[in-house]
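With one protein chain removed, the remaining protein chains of the complex are shown where they sit.
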């Protein structure tokens, strides 16, 4: 399969290149970058020296459509939708890593992101969380790759929501993210000097990933709304999201029962690892890999369940999941090219 | 005043030395260290070169009682109680930075820490949170300096609990701490290689600081229990605790009302800074200082209030607060020696 | 003394504010910022909440000249010279933290930085390294505050050069700097994600601070040139420069003799700490303070001497030294307001 990557010089683009460079069934045919048009990929990313022989090109949908069958769009939200729509019109299959096709409701999109230019495509897009939508992804022409925070939160809550084990109100997602999640564009707030040796919350109860979590979790309840109180924090590490989730249990529930629900729900999933009862994950243990590790514990005294999930925001939270979706779309083994073992320390 | 510091070569001891070296009313007369007995302080801590002329001595209560009037005990829990008891018998005033005299209930202490050797002293000890116990601290012979996590959590919850603004059940304290909180003893789990570029929870719902929070918050309610679901996380920074706290509001409550409760409660406090409505603190902004910064927001949709507090775990969370207590005990201005401006970046 | 700070919202400006806020003899009367004109200082820097009541203003030399007697200019090089010249014409005393008045030779300035607009002022400016130019600083109207790297390197080499203990050719300065040295302007290269968990050299043998080192060291030799091979490295820490310096010894020299030369040269200096023979400094031990710590060792086998110096690039390498210069200019005790004890960990 010939691959095109639009917006390949940001962090998710860089990570797509890393993963796809060793994928046995694909060839990277086209990679675009506004900032680095004309530069060799291994000049911009010296880590790829000897591994990727390619120059960044200026985005031209006709050209990319001519040279590639499957297209990854790794542009910022708002900039992605028109480009994706054009690729779709050219009958290409697209995995879009932006937020532009994740929300099904155009009005909701507009509230959080701004006007949508092609709302008709929203219903066509499949939300690319394979653990939920695997069958639909197989046939999808357009996959909306999930946000990094939603990936960690939805995987951590789905078994409990599906089994009716928790009250659907009052759920708290306290997430901690590494800085690469903020992207590679110059900004004062993400300078090393502003972030290192520090720790803070941001967008408290008003982050754009909350409606995405709510949409997907509500879809598991037979129509009941699942409001999420979402508080993200910025942590001075490169990669990783740890989501600590609190929910009230719905009637009696033991840690063993909750654990079992996770084991059963994810037993055959290649990239979700449910940890032994009473143990919890660390971002180190998934770094550089496509795993989502999950631990769960019920606290009887407070009548709450604590679920903690860890992902690498650039892999399972972005580019790894995008490749997983591509594998499913193309009929490749789902784990192909995604066998990186977590790098610790 | 002549000061003795027992256990001065750990992080809280080092921080006591840093703060007291410039305190205009005290002289550091005696500092003990098991590991570094006989060594010059500025050999063990070269940062003090030219500032502190002292050698670490082996602990001898008779000697320290002879040379010092006020004693800071910075020993691990379990090791502190007998030493403190001996100092008390010698009629010294003591600020104990261990956990040994924080819990009023000897049975509770035993459950979380082990057998207590001098339970009779528990009622004599005053819990050293000046924002609550200032008057009692003035006259105390023994002050139990609060734990780092409890300091941040109790200050963030007290106004809401006192004003009856929140439901007393289901409170969640999701705290994130720098690594210096784990102390300076050799251990594999706190090696740089085990912590850096990582992120994890530990002692989920079973950390020893939870009963301390519960004791103090319950004391604000006229007897009602306040159970806390406490989940601490280890973050790869040196200093700082950020506590993100979730509670259900008790009837209608706006962010402005909640904010006002904090402003009123802490309006004259020298070391609590209530942030403007809608803004939240960062550990960077308090680093190296004795401040506790607090931000609050009510989320109507979920009926919850979010309070976030930031402290430097070694200052307001330990040694700075200990000096604040000493100032109160000795009748010095409460802020004396504690005017360090936060160091950022 | 009334103080004006031009360019107060960068890192050196922020650090000037931190230091001057507690200086007993000064009042900060005026602080400018292009980016944050009109904003409260403690809104831009929440660490100063309760400590600094001031709003950032737009730069107007007439206004600042009216309100302030001593002016710190913390602008980027090239932008500073005209502003400083205007302040000088208004008979203000100025400490300029940019590179614009450090090099005595306008042609040399032009080669490294670009055209100089007021070369006549170069001879009027005093290079603000108190350990060398204290007397001239006393009477100076314009002090050119040294660069961060030159401060560490010149202090580490001066005794050896002055005593003729080393060969003047082949000197290597291998310096390692924290990221705050690169300033607070948005840039991709200083993003956390580009710097953390990494390590690299930059501007190898072509950094603009090399001619500054060469000018000052040559001035110690009675006219002989001292070429420096300068290789700076970027290290993922906020603050600190460690300079490891290699030079060939000029005839027989023991570590003890070299050490003694440093002890004698800096014996009465308040901010240079010569470490015991055979020990070397760490940036941690000077963090947040105005100290320069120096260790020295002669290696007989290779006939070389190794000198290592550590400074906090924002304090002794910039704003602390600027305040030290101001103290000297104003006749205040040289250490006034500069008694911050290093913050470790």
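Just so it is clear, A, B and C label the chains in written order, and each chain counts residues from 1 on its own.
We adopt the following convention: contacts are C-beta pairs under 8 Å (C-beta built on N, C-alpha and C of every residue); 3 or more make two chains touch, one makes a residue touch a chain.
Source: prediction; values computed, not measured.
Taking every chain of the complex into account, the absent chain touches A, B, C.
Looking at B:164, B:193 or B:276, the residue that reaches the missing chain in the full complex is B:193. The omitted chain makes contact with just one of the residues C:43, C:67 or C:174: C:174. The chain omitted from view is touched by exactly one of C:231, C:272 or C:341, namely C:231.
Residues 169-172, 174, 176, 178, 193-194, 196-202, 204-205, 227-229, 231, 233, 235-240, 242, 244, 246, 248, 280-284, 287, 297, 299, 301-304, 306, 308, 310, 344-345 of chain C touch the missing chain (whole complex, contact as defined above).
One chain is missing from the display, and on chain A it is touched by residues 11, 14, 18, 21-22, 45-51, 180, 196-197, 238-239, 273, 275, 279, 281-282, 284-289, 293, 339-345.
Seen from chain B, the chain kept out of the figure touches residues 11, 179-180, 182, 184-188, 190-197, 236-238.
Throughout what follows, only the chains that are shown with their structure count from here on.
Matching the C-alpha atoms of chain B with those of chain C calls for a turn of 180 degrees, to the nearest 5. Mostly identical positions are employed by chain A and chain B in their mutual contact, as over half of the interface residue numbers are shared between these two copies.
The geometric centre of chain A is 45 Å away from that of chain C, both derived from CA atoms.
Put simply, the C-alpha centre of chain B and that of chain C have 37 angstrom between them. Separating the centre of chain A from that of chain B, both taken as means of CA atoms, is a distance of 39 Å.
In chain B, the residues touching two or more other chains are 196-197, 238-239, 281-282, 284, 287, 344-345.
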